[in-house]
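Would you mind keeping the following structure in view while I ask a few things?
Here the complex is missing a single protein chain, while all its other protein chains stay put.
What follows is subunit A.
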Amino acid sequence: MTVVAIICGTMLVAAAVLSLVRAERGPSMLDRTVALDVFVTVLVGGIVLESAVSGRLDTLPILVVLSLVGFVGSVTIARFAAVEPEGEGRVRTAEEIAQEEAARAGHDIDHPMLEQPRDLIEPKDPKGTEHSTTIGAIPQAAKAVQDITGPKEER
């Protein structure tokens, strides 16, 4: 039992340290949330391991509390506190996300085209045949989508 306990404890401690490193680095609050979820799970694993080694059973209600508390914390953070500095946490529209992705990939697309009403523009993209109307209706947006996801034929 001792050997098993040492092996399991080493792996659990390593997992805890790694997830804490991610929680410290994590570029966004949601990454930290995921890392802390993993940390709570590792904590549950540590308590289970201790209980299995020593045979004590009074720590088991802590596990119920931990699973419930981890759930509440991550849902709260995801729902209310996913706000980042420098406006990163603002809710984006699909066009803005596509534009940021295109900018990250080194392309540049003009913005005012995207602000026109979508259904007033005729579809121009000849490739967008099957489910095409609005994905072809905004050529630059469609180009951005294709830049992101690759050409349609490949999928």
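What to note about this one:
What we mean here is this: contacts are C-beta pairs under 8 Å (C-beta built on N, C-alpha and C of every residue); 3 or more make two chains touch, one makes a residue touch a chain; residues count from 1.
Definition applied: contacts and distances are computed from a predicted model.
Of the names listed as "Lactate utilization protein B", "Carbohydrate ABC transporter permease", "Monovalent cation/proton antiporter, MnhG/PhaG subunit" or "RagB/SusD family nutrient uptake outer membrane protein", the one that matches the UniProt record for the absent chain is "Monovalent cation/proton antiporter, MnhG/PhaG subunit".
Across the interface with the omitted chain, subunit A contributes residues 1, 4, 7-9, 11-12, 14-19, 21-22, 28, 30-31, 33-35, 37-38, 41-42, 44-45, 48-49, 51-52, 55, 57, 60-61, 63-64, 67-68, 70-71, 74-75, 77-79, 82, 84, 88-94, 96-98, 100-101, 104-105, 117-119, 131, 133-135, 138, 141-142, 145, 148-149, 155.
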